[in-house]
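So that we are looking at the same thing, I have put the structure below in structure tokens.
Shown here: the complex without one of its protein chains, the others still in place.
Right after this comes subunit A.
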Amino acid sequence: MAAHIPLAPVESSTEARIRTLAGDLKQQPGALLPILHAVQDTFGYVPECTAAVLATELALSRAEVHGVISFYHHFRTRPAGAHVLHICRAEACQSMGSAALERDIKQLLNIDYHQTTADGSVTLEPVYCLGNCACSPNIRLDDAVHGRMTLAKTERLLQLLKEGQA
């Protein structure tokens, strides 16, 4: 059956892809955040043209869309590395030595927060609580939280990443 349905030409430009993502969601009231999530999930970040495209799609001003993107810590406007490593900086993790872990991980990766390693493999971000505060200190690697963290365990996780197993 499916073979008889003419396929729409695949639009490949970034603008067109963002328009398609918006198209699926924009009917619902308050659609901007869900669309921005879809954009970031697709591209790994929110590309620069997003504000202009979504302003047209949602009948907002470009400044309004830009204002929303810049308000939320979650949305990044530059591409991330292949993996994102979040270190929890909040109080419970601090009470279990997260500041030292943070310092050691930065040293290990040789980057600061919001930066990506030279080989493009890891972007480092701070996070304020992962909801695992009874097993502090915590980090999040992509979508998985890892508790009771130490530098050695972090190194092992990063090694597994390199081997493509984490």
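Just so it is clear, a residue touches a chain if its C-beta (ideal position, glycine included) is under 8 Å from a C-beta of that chain, and two chains touch if they have at least 3 such contacts; residues count from 1.
Here is the rule we use: contacts and distances are computed from a predicted model.
Remark: of the listed names "Electron transfer flavoprotein subunit beta/FixA family protein", "Pyruvate dehydrogenase E1 component alpha subunit", "Sarcosine oxidase subunit delta" or "NADH-quinone oxidoreductase subunit F", the one matching the undisplayed chain in UniProt is "NADH-quinone oxidoreductase subunit F". Checked against the full complex, the candidates A:Gly23, A:Pro79 or A:Gly97 give a single residue touching the omitted chain, namely A:Gly97.
Along subunit A, the points of touch with the absent chain fall at residues 29-34, 36-37, 58, 64, 67-68, 71-75, 90-103, 127-138, 140, 143-148, 150.
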